[in-house]
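On to chain A.
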Amino acid sequence: METEQKRFDSGDLPALRRILCEQGLLSRPDGSASWIQGDTSVLVGIYGPTEVKVSKEIYDKATFEVLLKPKIGLPGVYERSREQMIKKTCEAVVLGTLHPRSSITIVIQVVTDAGSLLSSCLNATCMGLVDAGLPMNSLFCGVTCALDADGNITLDPAMKQEKEARAVLTFAIDSAEKKILMSNTKGSCSVEELQQCIAASQRAADTIFQFYRDSAHRKYSKW
Partner candidate 1 sequence: MAAAGGFRTVEPLEYYRRFLKENCRPDGRELGEFRTTTVNVGSITTADGSALVKLGNTTVICGIKAEFAVPPVDSSNKGYIVPNVDLPLLCSSRFRPGPPGEEAQAASQFMADVIENSQVVMKEDLCIVDGKLAWVLYCDMICLDYDGNLLDACMCAFLAALKNVQLPAVSINEETGLAEVNLKEKTPLTIRKEPVAASFILFDSLLIVDPTAEEEDLATGTVTIVTDEEGKLCAVHKPGGSTLTGAKLQDCISRAVTRHKEVKKLLDKLIKSKKAK
Partner candidate 2 sequence: MASVVLSEAEKVYIMHGVQEDLRVDGRSCEDYRCAEVETDVVSNTSGSARVKLGHTDILVGVKAEMGTPKLDKPNEGSLEFFVDCSANATPEFEGRGGEELGTEIANTLYRIFNNESSIDLKLLCINPREHCWVLYVDVLLLECGGNLFDAISLAVKAALFNTRIPKVRVLEDEGGREIELSDDPFDCIRLNVDNVPCIVTLSKIGHRHIVDATLQEEACSLASLLISVTSRGALTCMKKMGRGSLDPESIFEMMETGKRVGKLLHSSLQTVLDEEENLGTARKKVGFLG
C-alpha cells in the first residue's frame, strides 16, 4: 500500500532523506515532538518527571517507561523489545538520578512507517526529551544503514531499500563522543561491514546533531 515519494537522485552518494521536526505540538504532554524523516513519521509525547506508582518506584533514580504504539493493531512482542532498547538508551542519557522516586513516561506513536523506523523513533524521542526540558548528559540520534548484496552502504533507507537489503543496522550515537549507545541488526554482515556502517553512522550523526542545534536555535531565536 505504499506510495513512496521519489527520493531526489543524488547520484551514488549516501544521503539522509529530508528531515522535518516540530516540537511542542501537543498541549497535554510535558514535551512532544513530531519527527518526519523521508516519509517515515513518528510522534512522541513525554510526561515527567511526575509521581510514580509505588510498585515501580526506584529510590535513587527516575523510573523510565517507554510505550511504542504501532499504527495498526495492538503492541506485541516486537514493540516490547524496541521499547526496551529505547528505554535503556534514554536511561543512559537522561540524568535520572536528579529525579529520584519519579516517573518519566515516553509514548511513541508510529504515524507512517516508510523505512528506518527505529532510528526515527530514537530521533523523535531525543527531540521530545529536549522539548520536555529533561536534563541530559548528551544528545543522541538514531541512524539506520542498509547493506545491499554488494556490500554498499545506504544511509537512512526507505522501506523498499530495507526490504531488498541483505542487512539493516541501526545505531544510536551520542553527541558527546560519538560512541555507540544502542545497536540493533537485522540480517547478517561481516565484521568489516559492521565497522564501516558504524563509521558511516557517526558521520551521519553529525548532520543530525547539526539539525538539532539549528532547530533549537530557531526555536529560541525570536524570543
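Candidate entries met the following condition: all candidates are chains of the complex that A comes from, given by their letters.
Note that in this section a contact is a pair of C-beta atoms (placed from the backbone, for glycine too) under 8 Å apart; a residue touches a chain by one contact, two chains touch by 3 or more; residues count from 1.
Given the structure is predicted, the values throughout are model-derived calculations rather than measurements.
**Student:** Which numbered chain among 1 or 2 touches chain A in this complex, counting any copy?
**Tutor:** Selected candidate: 1.
**Student:** Where on chain A is candidate 1 touching in the complex?
**Tutor:** Contact set of chain A toward candidate 1: 77-78, 80-81, 83-92, 167, 169, 172, 174, 177, 179-191, 194-195, 198-199.
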